[in-house]
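What follows is a short report on a single structure.
Complex shown without one protein chain; remaining protein chains in place.
We just call them A, B and C in the order they show up, numbering each chain from 1.
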Amino acid sequence: MDFLQLIISGLANGCVYGLIALGFVLIYKATEAVNFAQGDFMMLGAFVCIGFTNHEYMGLNFWLAVPLSILVMGAFGYLFNWGILRHMFGQSQTSIVILTIAMGFIIRFFAGATWSHEPTSLETPYAGQELRPGGLVLGVDEVLIVVVTAILTLVFYLFFSRTRIGLAMQAASQNQLAAYYMGIPVKRIHSLVWGLSGMVAAVAGVLFASKGAIDPSTGLLGIKAFAAAAIGGFGSLPGALLGGLIIGLVEPLAARYGPPGVSQIAPYAILLLILIFRPGGIFSQTQRKKV
Amino acid sequence: MSLLDIQNITLKFGGLVAVDNVSLAVEKGEVFALVGPNGAGKSTIFNLISRFYDPVAGTIRFDGHDLLQNAADQVPGFGIARTFQNIELFEQATVLQNLLVGRHRHRQTGLLSNIVFSPKAYREEVRHREAVEEVIDFLNLQPYRDKMIGGLPYGVRKVVELGRALASEPKLLLLDEPASGLSVEETQDMAFWIEDIQTQMGISVMMVEHDMGLVSAVSDRVMALSDGKELAMGIATEVQSHPAVIEAYLGTGEVSKTGTSRA
Amino acid sequence: MSNDSETRDVVLQIDNLESYYGPIMAIRGVSLTVREGQIVTVLGANGAGKTTLLKTVSGVMDPEKGTVRMQGTEIQRLDPDAIVRRGIVHVPEGREIFPLMSVAENIAMGAYTRTDRSGIAADEEMVYSYFPILKDRRAQRAGTLSGGQQQMLAIGRGLMSQPKLMLLDEPSLGLSPLLTHEIFEIIVRLNTEQKVTMMLVEQNAKVALDAADYGYVMELGRIVMDDRAEVLAASKDIQEFYLGVSQDENQRGQRRWKQRKTWR
Partner (left out) sequence: MRYVFKTSYDADIRLFKHRAQAVWYGLLLLLVLATPLYFVAIGDAYLLGEITGVLILAIAGMGLMLLTGHTGLPSLGHATFMAMGCYVNINLLGAGVPWVVAFPLSGLIAGAFGTLIALPVLRLHGVYLALATLAMSILTSDFVVMAEPWTGGIAGAAVPDINLFGIEINRYATPYKFYYLVLFVAILLVWFYRNLLRTPTGRSFTAIRDSEISARAMGINLTRTKATSFFLSATAAGLAGALFGHSAGYVTNETFDLVMSITLLLMIVIGGLGFIHGAFFGAIVVGIIPVAIANGRSFLATTFDVNINVPGLESALFAFILVCFILFEPMGLYGRWLKIRTYFELFPFYRKDMFKRQKSYLKTDRIQ
């Protein structure tokens, strides 16, 4: 039973990693850029929601605050691309990576200055509620995370593989020039996907902050989610979820059964092992060049 | 003994047979051309020789060596140089630097003498440059010597790629569509160069080419491939008049807006 | 400068266009006209600026000076996708395909700007009937196709957008003689049957002039000659430098000096 409980909390954690990784993968799939600030986006999303709903701030109704913060973060992502990244269109990925790293610093500062550096929890109507199916004790917050993550992954998977705009996003990431030749408005599509990933980050932030406390440095969690995305195979949505779950499960298990310190190392050790034996991740998207 | 000897080579991609039991031999000093429809497996044969692909069956021997026992980066060491269908140059480097990389197989100095630029490294560097300048002269590349590849027109890049292959002083030169994208004038230059490479430098040439004018002008023997299989083999005129080759590859008649043939 | 009937059927009008690649001037004051229903070809050696010209028209490069008018409205400096929506499609040379998508998805992307499902399905069938090999490889990743097959895919995909004006950059690049012939038949058929106006850049001057109505010759970024295709095909310079007519079939032992071009 104890073991099962461990697994379940691991799953919930893994889903948060998976959600952040989902944001990475969205952007990577559509623009081939890597957003190092995705974890900070999540943190910002959580604080925006806290700002709307917690009693010491605006005190709005939770069910109003959540869609509002999702909208705000969507707009933030869209504007970030429109205002900054668009001016770097066509430049190397390294520059964009570095730009997002720098953005992360700025977001952390902004969040700390606006909402304090103290760990804060999101006040939710379902805080502390539990489900007890067959002897297990499940927090509603944890169940919610798993359900929402599964739904989002599925929705985005279908979006990318079935819809015209989803295919156009993939096309734009593989060959910007050819995408333009097809009449695909590449820049608008980039803005759109940054907006989407901002929204996903808000969802992840809300779920994370409702389960535990969040502070500006929580954004560094993004690095673990990064490992998750790479384990699954950058550019694969189910891979992001799988990678997140692997890390989420390994951490508590290593902490419980392994020697001290191992749970910290485990995610990255797994990442290194996966990259060595399967360089493109589990659902590899890479392909050999043909000459 | 033939310079390059390929026996019963077969390659499959998934279920698809890309090269189907092909045998061919390139003799010393000859120009050997591969022709055939798109996707017939011509470039694939080049990639097999370069060891980019592993065949499922067959042997490739070059100058007494079993190529299949060697890795891709060892192949140039035996004296095989190649160009690519879609031009694979080092974009962020000058023409001169590209050609110098072609000299890599003649490298004799190690890391340490490079770092301290020992007299030996200096002498080697001068030797490489002499060889490269000869190639630059031969191919009339002087105007582009210090230009970055990134800004050069397509036709010049094709010549630079030929130069890079020549700089390695190969015994066998593999040319993948040397004339594609070249104008009539440039194709003629290419024909003259290939002739000189064969007669003056004594380098054997194997090429894949669609321009039958160039093929018949320079090649000693031609092999036509279709669907990975040999279709015909012989001198250019024989292969060109082979009914199966005409049907699968050359076609007849010409296009014009009025619909009448102006042949 | 000209009367109404002359300007009315002009699809594309380029005036005094100048484009640079960084510090290098690639086209130097080019003016040309493409009329409705025409096939116009631009000939010229490598580096003459033909590809730059097409790229400037389709918006993937910005000109420094000059205007490009599509049916009277200026389109220079627009984003490329906006130009596609005005009915100009650019079929690039080489391998500008989506390598990790299937052949079918690549072709579907060609119809991105269209919404008529039945029309798209019909055109897909048309593309497959022109290029049966693409139908066989429908589910294969486009990046694993051979060079020639990628070229076919690029052309097939270009057909999907139902353009008013098609810019074709070296459609014959890397294609077998038979396939080159077939591609040009398709181009002519599209022009006569579907009334698509064509602007064509080609190294293979022979097939290009055979198919075209009007031709321009570019050298070092300038237009040096223009005339009806038959007239160009008969001109001595064109025969010597672009058609290779004066050469006989076997070049062995040919003279190795070059005739001077009369426009230099």
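Note that contacts are C-beta pairs under 8 Å (C-beta built on N, C-alpha and C of every residue); 3 or more make two chains touch, one makes a residue touch a chain.
If you're wondering where the values come from, they're calculated on a predicted model, not measured in any experiment.
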Left-out chain, listing which of the shown chains it touches: A, B, C
Touch criterion as defined above, residue of B:66, B:91, B:137 or B:196 at the omitted chain: B:91
Listed residues C:100, C:127 or C:166, member touching the removed chain: C:100
Options B:16, B:72, B:201 or B:244, residue touching the unrepresented chain: B:72
Where the unshown chain meets subunit B, residue by residue: 50, 52, 71-77, 81-82, 84, 88-93, 96-97, 100-105, 107, 109, 111, 114-117, 121-122, 124-126, 128-130, 133, 164, 168
Touch list for subunit A against the chain that is not drawn: 28, 32, 34, 84, 87-95, 97-99, 101-106, 108-110, 112-113, 117, 173-177, 180, 216, 223, 226-227, 230, 234-235, 261, 264-265, 268-269, 271-272, 275-276, 279-281, 285-289, 291
Residues from subunit C at the interface with the omitted partner, ascending: 20-23, 60-62, 64, 99-100, 143
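Following the convention adopted for this analysis, only the chains that are shown with their structure count from here on.
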Greatest separation from subunit C - chain, by CA centre: A
Chain occupying the most central position, where position means C-alpha average: C
A-B or B-C, whichever has more C-beta pairs in contact: B-C
Gap in Å, rounded to a whole number, between the CA centres of subunit C and subunit A: 44
Intercentroid distance (Cα basis), subunit B paired with subunit A, Å: 48
In subunit B, residues with contacts to at least two other chains: 43, 85-86
Of all residues in subunit C, the ones touching two or more other chains: 144-146
Subunit C-touching residues of subunit B, taken from the complex the two chains share: 13, 36-39, 43-44, 85-86, 151-156, 177, 180-188, 191-192, 195, 210, 212-213, 216-218, 248-251, 253-257, 259, 262
Complex interface listing, subunit A residues touching subunit B: 291
Residues of subunit C that touch subunit B when the two form their complex: 21-22, 24, 39, 44-47, 51, 93-95, 133, 144-149, 151-152, 170, 173-182, 184-185, 187-188, 191-192, 203, 205, 207, 210-213, 241-244, 247, 249-252, 254, 256, 258
